[in-house]
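The complex is shown incomplete by one protein chain, all other protein chains being positioned as in the whole.
Note that the chains take the letters A, B, C and D in the order they are written out, and that residue 1 is the start of every chain.
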């Protein structure tokens, strides 16, 4: 799973019927050692109700279809967790409640 | 899913029988923060009728077989959405109707 | 699917029994905007009879097992098309008959 | 499988129900020729009880669901081994008991 920040949304009207009604979030991957964005973006389905600015991790590949939201959908990336804390070597590098 | 622009087409006569009759589009991945092409290209099957110049996102891997067009096909990339809007931090970075 | 040129072959005698009798081609990925090789190589199974110098595209991952040649084989890359034409923004960047 | 060092943990309360109760470790990929971190991080499920500072290898993709801990879970990375020794060309480059 990869850490990323929700930075936006992607909206479309013409799309594969199976993905009608699904919300697509724009994610920017982050480097957890400094919590900065890496300038690398992807579009993910959301199974947890993530919002703008939140730090999440997503699952890629076939496993991204293994959530209630994405089952049977043509998905290759699904947010499965909104992150509260990240620690590296025993020090917090991210606390959601301090953002 | 990854954002890309349709930049061309790829035509072939000698091919795997299962992909006869499928249209192959050439995509260039884009960086949504500036909407510029990244110089990174791929060939995708199209499940939504995308046209030259349109911004789309495609699904990669086994999930690319989960559309009506690509089911049972040897596909690793399928366009599943033509993008209307992309916003980053509440600002539109792309509007199809303003292109 | 990714565009590549057939640049050689890879031959082995000691191998997994399931891949006995399969031809392995060496591919170099190409940048379609200038048709130059990218210096990035892979070995692919061939389902279409591609030959040295030809431009092809291959399918990666689990879908590479979905051809008559590769079904049930431990494959992660299979050539599924020999390319005749590539156009970008309405201009041919590659024509097989002009090579 | 890819070699990495356990550098931290990732904690969340809002998450996909299927991953409740699973521990998520933060890994940094390492270059085994010098055992240095590569500055490339990921989040992995843990099937072996790995701890902070340990060198492990993880399995990516659909195979990451093939452990007792991760079966049926939306996982794309699972630690399957805590490394004791790595040798390159007959010389130890890593011994857990000498760390």
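To be clear about the criterion, a contact is a pair of C-beta atoms (placed from the backbone, for glycine too) under 8 Å apart; a residue touches a chain by one contact, two chains touch by 3 or more.
Computed from a predicted structure; not experimentally measured.
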| item | value |
| --- | --- |
| Touching residues (missing chain, whole complex) on chain C | 7-19, 24, 26, 39, 41-44, 52, 61-62, 64-65, 72-77 |
| Contacts of chain D with the absent chain, listed as residue ranges | 1-3, 31-33, 47-49, 57, 59-64, 66-68, 78, 80-90, 93 |
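Convention: only the chains that are shown with their structure count from here on.
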| item | value |
| --- | --- |
| Between chain C and chain A, distance of the C-alpha-averaged centres to the nearest whole Å | 33 |
| Distance between the centres, which are taken as Cα means, of chain C and chain B, whole angstrom | 20 |
| Contacts with 2+ other chains: residues of chain C | 62 |
